[in-house]
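One protein chain omitted, others in place.
Right, subunit A next:
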Amino acid sequence: MSEYIAPIRDMQFVLKELAGLDQVVQLPGCEEATPDLVDAVLEEAAKFAEEVLSPLNIPGDLEGAKWHNKAVTMPAGFKEAYQLFAESGWTALACEPEWGGQGLPKLVAAAVSEMWKSANHSFSLCPLLTNGAIEALVLTGSDKLKKDYLEKMVSGVWTGTMNLTEPNAGSDLAAVRTRAEPQADGSYKILGQKIFITYGDHDMAENIVHLVLARTPNAPEGVKGISLFVVPKFMVNDDGSLGERNDAYCVSIEHKLGIHASPTAIMAFGDHGGAVGYLVGEENRGLEYMFIMMNAARFGVGLEGVAACERSYQRARDYARERIQCTDIGVRGGPKVAIIAHPDVRRMLMTMRAHAEATRALAYVVAAAHDAAIHHPDAAERKRNQAFVDLMIGVVKGWSTESGVSMASMGIQVHGGMGYIEETGAAQHLRDAQISTIYEGTTAIQANDVIGRKIAREGGATLQALIATMRTFDAELAGQAGDHFLAIRKRLTDGVAALAEAGDWVVATYRDDVRAASAGSVPFLTLLGIVAGGWQMARAALIAQSRIDDGDADPFYAAKVVTARFYADHILSRARGLASSITDGAIGVMALPEDMF
């Protein structure tokens, strides 16, 4: 059975040599993240992921979270693992020191949380949601709310949730109907039902802090009338101790395709007279605040895609090394060989490896930019980095998670019939990965946000700047001799040209024919992901080659160059086709009348 081993070598490479940890550590507030500390953190996190979280992955899937009498019981071992996780300080890694956090950069947090996700997707969702809730409270909560809740959430003693979705308000949050009635003491009475609430109830922590979207009386219609409330599972006394049970109950959990150990709750607020809630920030600005959580969570979900690529790759590789089947191709009567010798198995493994490395590189680079967007002393640099992050978060989310699903599927294919059997564990990766393209905004939601708010609205300025950066990089690439680099450069040049062409088309078309632009939105997101990933793989190859030229014999570097070459020929080469689908394909998407479906 393949056990998860954290890909520390690639993580270190991306952190230190590609994403610029040396620059992040110079940022005010990020000084702690020196290379030796980061190594120590990665090593210990890897140990925790491999020894504590990974062994619970399959048992958690088999047992699943259980609902009984308005409460959820987690699968065996999860409570103990969570408590050890919190006691070990992992929940506090990137949180503000003011509330007990360690204040490590998002770049470091990205690598560490990738490990949690690869080791145990279901488990990792609890800290992911808690972190989103912490970010929203830090940025928008009143002093009292911060004082009452943040420290316990940062230390992991309490967990957090995001309560957005209702039966009729999924992707369309304008339809939220949960009510919030103001009370004489300044609190609100919350009444309504929420669905799809990840970790809405569980037995791993003593309290759960729900952040709930609801409407106050007389609030304007639509998204401009939604407010955000803190609704604790147990009331919190002034001295910080827990008080009465609040009227917020999990009335059922969902039966799902995957992430069986992650309870997906249906929450009833106010079935017994009303749940006590406290307004976060100002009335009617709830959606804006929720997007703070949402953006953090979207990036986190993007990392689930990276994690799925990596985990599926490791399992498929381990199987391909062990499974003996057929002689080497072209050899008659020779010895039977492990299937890793067969060219198409190799192609699949390289595809998986290349996706894991490219999605990781892009996600960490975006994380480093996020650190700069928050901490850089120069306002212009903060703004430039923020624009890049805003453009790319949807790509990290959409492209990485779609890759995660495809690679998990390919991982099954490498196993052949055995992959379709649950016992090998490959099928669970696919079942678990599939949710990542859906929650926190489906791929189409990300793609429409990217082409609309992030590109068309600003006339494509940030995209143009990104394309210009890639073209400047081409000059560096041109200086590197060798067949691999010739191939990489050719594909990257083509890819960037295709991206520029499709980008111009999107900007022009979004204004005149938004339906046509939208029909091409997901292919565009894929194109942007593939080209940006190719740009990072080409950078990685160039850095690796310079290490080789300096006499470094670490085989990691040679493997990086070859993987980048594979990526260029097999993945980046799709850019041209995608551009055609975007610019020419809208007619085919929309021409068939509805009644012909």
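Some points to look at:
Heads up, the rule we're going with is that a residue touches a chain if its C-beta (ideal position, glycine included) is under 8 Å from a C-beta of that chain, and two chains touch if they have at least 3 such contacts; residues count from 1.
Methods note: contacts and distances are computed from a predicted model.
Between the names "Peptidase M48", "Electron transfer flavoprotein subunit beta", "ABC transporter ATP-binding protein" or "Thiolase family protein", the one given in UniProt for the chain missing from this structure view is "Electron transfer flavoprotein subunit beta".
Among A:Ala184, A:Ala379, A:Ala553 or A:Ile587, only A:Ala553 touches the chain left out of the display. Across A:Ala92, A:Ala180 or A:Ala433, the residue that sits in touch with the chain not pictured is A:Ala92. If you put the hidden chain back, the residue from A:Val24, A:Val52 or A:Ile488 that touches it is A:Val52.
Contact between subunit A and the unshown chain involves residues 5, 8, 32, 34, 36-37, 39-41, 43-44, 47-48, 52, 84, 87-90, 92-93, 102, 553-556.
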